[in-house]
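Could you have a look at this structure, given as structure tokens, before my questions?
Only one protein chain is missing from this complex, and each of the others stays in its spot.
Chain lettering (A and B) follows the sequence in which the chains are written, and residue indices restart at 1 in each chain.
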Amino acid sequence: MHSIVKRLLSLSLFTLLITFSCFVLLRLLPGDPVLTLLNIDELSATPEQIEAARRELGYDQPMLVQYVRWLQDIFTLRLGNSLQTGRPVIEMLLESYLVTGELALGGLTIALLIALPLGIGSALTTRRSVVRLAHLVSMSGAAVPGFWIGLLLVDLFAVRLGWLPVMGREGMTSLVLPALSLGFPLASVYIPLIRLNLRRELNQPYIELARMRGISERTILWRYALRGSVPPVLSVFGLTLGSLAGGVVVLEVLFAYPGVGKLMVDAILQRDYPLIQGYILLTTGVILVLHQGIRSLNWALRPDWQKGTHT
Amino acid sequence: MIQIRSLHVRAKHVLLHDVNLSLPAHRFICLVGASGSGKTLLLKRLLDRLPDGISSSGEVISDEPLRRGLDIGYIPQQYTDAFLPFLTMRQMLRDTFRAHGRKINHPYINDVLRTLELDPTWLDRYPAELSGGQLQRFAILFAVALKPRLILADELTTALDPVLTRRLLDWLTEYQHQYGATIVFVTHELGPALHYGQLLVLMQDGRIIETGTPQMIEQSRHPFTLALMQAHRTSLEERKSSCTQSYP
Partner (left out) sequence: MKKRWLILWGCLLLFISYTVFKNPFNTNVAKRLEPVSFEYWLGTDGLGRDFAARLFLAGLISLGFSLLTVLLTACIGTCLGCLAGFYDGRLKHLIHRLEDGLVIFPDTVLALVIAGLLDASPQSLIFAILLIKWISYARLSETLVTETMQKPYVSMARINGLTDSMILRRHILPPIIRQVVVLMSLDVGKVILFLSAFSYIGLGVQAPLPEWGAMLNEGRPYFSSAPRLMLLPGACIVLTVVATMGWTRWMKKKGGYVNDSDSELTRSGETRPSA
């Protein structure tokens, strides 16, 4: 219990730090925030109008008060409205998060379908061909830019053959190509990861000794070796989830898939500060939660780590 | 009763050369030899767990089945790495029983825990929470969990203090008498072999040099045996003069 309380405390402190630095950073941006928020330039409004707006938005208050007000807004999820569409930032973000989630799920599924059999298979087999295949897949996935695969796939299957939609999001078929372009490079990271960790586990002395006690190969593989090899893979998985949470930027732009990444690219190019700010905060929160989730999963898999000083 | 006939084991070099050995049942058999003499390899061959890349020819004939865990119990030398770090001792024990289609035999296990001086509450601990001596005794517990009739003990003497070693060997002898088991005990020290063994097998460089009862070995004229006995006596003298525990 004690450790969970400590965790929560450090997490909240950390969040506070992030929010404060965000707040300060945004205030330090070039340009007057009031002008930016109102999306006007100095020439089209009188000084009195600007002053009035300033007072209304609370920008004339001391920094600390502004910060508290800002925190309140954040925690009630009043993140302002987008400069591009005028819609509430929170709405736009949540919508696009769902879309990105869809894409991420598709990509992860493909990645697992490729990486698990190849990773586990190449760890267990003696046949060179399997190991070479795994290596080939892994290397090609790592060297080839995901979006290039996407481009080629689109131009082959969508434009030339017309089997799948070129872009946009209309049902399951439009998920296929983006998921493939996402999953294949992703798998390339996991194949050697799974293979290395599984072999390392299988080489552990306690595995052999379990055999000496008569424990079946099946139990050894599925309940011992795999369980032992999961934590490092899971940690990397946490990082993967984190980067997916931020939006699969390039692919979303390529396929015009309306996820968080595409949203942000447009926001950056249009300088939609409320949206950018909302994204930073929400994504940080999501990433922190995801990481804690992964950590808890790892603790569940290795209960012996809690007893020691393992981080 | 196990017969080993013309056993050759080789990797890049010959590791075991033309081993012919009869292991009678119900005896305390000691395989004595220096590191690299092939004694551990012999054990592994009995368990049918030779490492990859090692080939063997010859036969091992036994009149009873030799299933790992059920008929053969193995006590490893490196007990520190012998256990799955993410399972409690109890869970591992349950797995061991389940692997042979049984449930934990509580009265028997509790009895063994008692004689091994292991606190039953330790069963719920993880290996990282137990000391070396505790782990060694648990290793023995796991080896005898299913009452195997053949126990292979790999260098029990090396990593522990002499007092504990002695107690464990006494325990093994008890087990042997109580369940009519055969003990094959591997060591590089002649002392415990002479004291506990009923049949000694001396090995060097993958060959069997001599076999016999302790008396026969003590009176042997074979050069290797003589050298071994001489070394043994010298170490006894040294131990006596430094007033530490020794074997009679």
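The rule we apply is simple: contacts are C-beta pairs under 8 Å (C-beta built on N, C-alpha and C of every residue); 3 or more make two chains touch, one makes a residue touch a chain.
Since this is a predicted model, take the numbers as computed values, not measurements.
Colleague: For the chain left off this view, which of A:P178, A:P192, A:G214 or A:G228 is in contact with it?
Modeller: From the options A:P178, A:P192, A:G214 or A:G228, the contact with the absent chain belongs to A:P192.
Colleague: May I ask which residue of A:L71, A:I90, A:L164 or A:L239 touches the chain that does not appear here?
Modeller: A:L239
Colleague: Suppose we count only contacts with the excluded chain; which residues of chain A make the list?
Modeller: Considering the whole complex, chain A reaches the absent chain at 14, 17, 25-26, 29, 122-126, 128, 131-132, 134-135, 138-139, 142-148, 151-152, 155, 159-160, 189, 192-193, 195-196, 199, 202-203, 208, 211, 232, 235-236, 239, 242-250, 253-254, 261, 264-265, 267-269, 276, 279-280, 283, 287-288, 291.
One rule holds for everything that comes next: only the chains that are shown with their structure count from here on.
Colleague: From the mean C-alpha coordinate of chain A to that of chain B, what's the distance rounded to whole Å?
Modeller: So the centroids are 53 Å from each other.
Colleague: For a test of understanding, state which residues of chain A touch chain B in their complex under the given definition.
Modeller: Residues of chain A touching chain B: 204-206, 208-216, 219, 223-224, 227-228, 301-304, 307-308.
Colleague: Quick check on the complex: what are the chain B residues that touch chain A?
Modeller: Chain B reaches chain A through residues 47, 49, 67-70, 74, 76, 78, 81-86, 95-96, 99-100, 126-129, 142-143, 145-146.
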